[in-house]
Structure formats: structure tokens, C-alpha cells
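Yeah, one chain of the complex is gone here, protein chain that is, but the others are all in their spots.
And then subunit A:
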Amino acid sequence: MTTDGTAVSTGRGILGYGAYLPYRRLDRKTIAAVAGTGGGKGTRTVASFDEDTTTLAVEAARNTLRATPGADPRALLFATVAPAYTDRTNATAIHAALRLDGSVPAMDAGGSVRSAAGLLRLALTGADSALVVGADIRVGLPGSPDEAAGGDGASALLVGGPADGPVLAEYLGGGAATAEFVDRWRTPGDVRSKLWEEKFGENNYLAAGRRAWTDALKATGLTAEQVDHAVVAGLHGRAVAGLGRRLGLREGALGDDLSGTVGNTGAAHPGLLLAATLETAAPGAVIALVVLSDGADVFLFRAGDALAAYRPTRTVAEQIAGGAPLPYGKYLAWRGLLPVEPPRRPEPARTSSSAAVRSVDWKYGFVGARDRESGAVHLPPQRVSMTGGNVDDMEPVPTADVLGTVKTFTVDRMAYSPSPPVVFAVVDFDNGGRLPIELTDMDASEVAIGDRVEPTFRRLGTADGIHNYFWKARPVRTARAAEEA
């Protein structure tokens, strides 16, 4: 075991934060009736059939950037344990959906929850601003503890220094303990992880956690009593709970690990817990983030005055409150664990890579075109206007953050979909454009003319192993409805 207590006083820290929890919830009580075992109390979040870790990451990152005026990350760092692709980088699709400049590097760190903590550490101790994104979809075999304890979600932290914007929470320093012990393992391609005897992992994590914690306090000159909020993330539930009790914190300082409502979101969880903490912390508060994964990582922050004025696009709390139930059978089908009869229609053809490159601003960025002469908005962008005769007299119209209204709609019970029926609407966007677009995160009976909807980045499907990312629309349900009022 090695350890490294580090103190820094660069003034760097968290400039912005955001989280994304998918709309659907699985009630753990419903598991045992089908699987014969497993389940438990509470709910877990479930990524929709049209979401993967890349799209979850986009939503969390959008929430973060929208809430952080002037955000200009100079790097995009993405961690997941369930990458949509291997060999190629997933962060590039996130980069494209966020419309970051081509000069901004984007990279993945995959394979373990520790990658998320590692990227955060790199960003906090680095020089440039960076958007650190974590996303996961946690799966286990039906009835398994991982299935019930897991959760799906994403988090994004914008990290930088005072020159990059107001620092919401300054990084004071931290500690790390790296330890090699095989308590959980999954070979690439497997759905399920396997676990060693639980007490073995717990002992190792408690030792690593205590050591990193001690070093972090020593490095920052803080005592455990001075920590106002602490959260612990990690896939070993007993170790997470056990370490929390042993940190020597004041009564009430240990934050909810969200296992009862969200579940453990793997690589997203450290950022998610930190975001949830920042939502309620007062300026001046000392915040500790502990991550138990193949050792331990501890990060200590002090909330700054700017935190009081920061308004998350959607708080973790309201996203937890805002979901809707999903039957267990549908959950299994969405995760590919219950093969169901596909629609008797031809599967969509694979996306053309060259065509996708030509339309990257539209496909990933949802950028239309406005005729400079007539003002007519074209979704997708056109070179020749539908009004007037001008060629190439268009300006870009970013539409990803524009709300729209349902003008007419249909429910297609025959179209190919990974989860029929397809709910589809003609949507007029507030910027003047119209697009017939698939709706998501809703039941087919809900849709009505006049509904307000907002774009959301989704995976339309996969053909020949090529994921087809594009935008759908979902009902406006949360903070943005209030924003409108």
C-alpha cells in the first residue's frame, strides 16, 4: 500500500457542477417476484432504452455548462465503467454534443470507478480548466445484489482556477491510498461482476480509507471535527457505510450516499454526491469527498462565497423527486437481460460515418440554420432556403437549449424501436424552427397538442455496432418549467 497526502493552495477548485438522473425508477420490491430473489427497499434509477453512458454524460455536462456562465473548459475528461465503445473514444461524442472547440482535447478513462476519482485529481492538480464527467449504467444478473444496489446516472464537475471563473469550492488537498486486492472483478464483455467474500474487501477498504483520510487531514491541517459535510462513494456498500462511521465526523456531517433512492452510480457517483452536497452547503463549509475503489481517494474542499449564488440547472434533489416508475420486466428488456420479440420490421441500417461527419453540428450539436434574408429556420440546416432563392446565406441556430411546443403527434405501434411504441410529434421550437421528432421519457397516453418539450441527446439505436446518436424531445417537467414562468 502506498499513500500520498497532498496539500495544494492554488485556489483551484470546482467552478460548476451538474448531475443527470434518468427519468425512470425501479422499485426494488418488484424484483424478487420475478427473479425469485434480490430486491430490497427503496428505488434505483434506470437509464432509458435510448440512453447509454455517453448520452447520460452529455446531459450532466449540459446541466453543468448551462448553470456556469462563461464556462470554457479546456479539456473534457470522461470516466465510465460501461463505455458505449471500446477502442475508440466516447468523449468525442460528448465533445460534439457540447459543441466544444476542436482544440479542446477529449479523452476517456475507463474500466474502474477509480478512473473517475483519478480524473478529478488530475483536473484539480492540473493547470487548465477541465470538465470532468462520470457516467455509469450499473447492471447485474437478475436478483443479484449489484442489480438492486446499482443506479444509473451521470455527473459533471467543471474544475479550474480563479482565472477561469468564480470558484464555488476550493480544493484544499487530499490523500490517496492505492491497494491491490481482488474483491470484485468483471472480464470485459461480461454483464455481471463477481465478488470475493465480503469481509475481505471491507477490511482492505477500511484500512485504505482510514489511511487516505488521515493523510488528507494532515496535509490540509484540518481535523475531522472541522469537516462540515462528508460523502463516501464506492461499490462496496458495507465498506462505504463502515468507513463513514469511522471517520470521526461530527453528528450529522455524513451525507446521504443516495443508495436508497438512486443506487450506486459507479463512476458517476463521486461527482453526484459532491454535487448533492454543494447544493446544500453554505459558504465556508468544509466538504470531504471519499472514494473507495482499489484503495481510497480523499478530496477536501472549502465552499466559497460564490456558491451561494450558484443555481444548478436541475438539482439532484429535484431529479430524485421527479422520476416515474418502470416495471421490472421492462427494465430487464431495456438492459438486454430479457430478450423480447422485436417489431416485425426491418432493423434500421447502420449510420454512415462519412455522412455523420458532414452533419456533425446538426447530428450532435442540434444546430439548425436561419435564412439571413427571410429569417426562416431550417431544421436540419439547408444550403438553399425554403423561402426566397438564396444559396448559402444562412447563419447557425443552436437549438439544443430551445424549448418547443407539440403541434400534432402520433403513436406508432409498428415502427421499429428498441422499446415500442414510438411516440412522435411535430414540434415547433421557440426559435422559429419546426422538426418532427421522437418523444422520450413519457408514456404514450401522456402526449397532447400544446405540450412543452425540450431537446435531449439520445441513442436512437445501434446497427452493425455503430451507435446512432441524435436528439429527441422530452416533456418539460422540472426546473426549466419554472424558468419559463
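By definition in this document, contacts are C-beta pairs under 8 Å (C-beta built on N, C-alpha and C of every residue); 3 or more make two chains touch, one makes a residue touch a chain; residues count from 1.
As a working rule, contacts and distances are computed from a predicted model.
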Protein that the absent chain corresponds to, by UniProt name, given "ChsH2 C-terminal OB-fold domain-containing protein", "Acetyl-CoA acetyltransferase", "Putative chitobiose transport system permease protein" or "Hdr menaquinol oxidoreductase integral membrane subunit":
"Acetyl-CoA acetyltransferase"
Touch assignment to the omitted chain, from A:Y17, A:F49, A:W362 or A:F457, lands on A:W362
Sole contact to the chain not displayed, among A:G248, A:P396 or A:G432
A:G432
From the list A:A96, A:M394 or A:V422, which touches the chain that is not on show?
A:V422
What residue numbers in subunit A mark contact with the hidden partner chain?
344-346, 348-349, 351-352, 355-356, 358-359, 362-363, 376-380, 386, 407-416, 422, 424, 426, 428, 432-438, 449, 460, 468-470
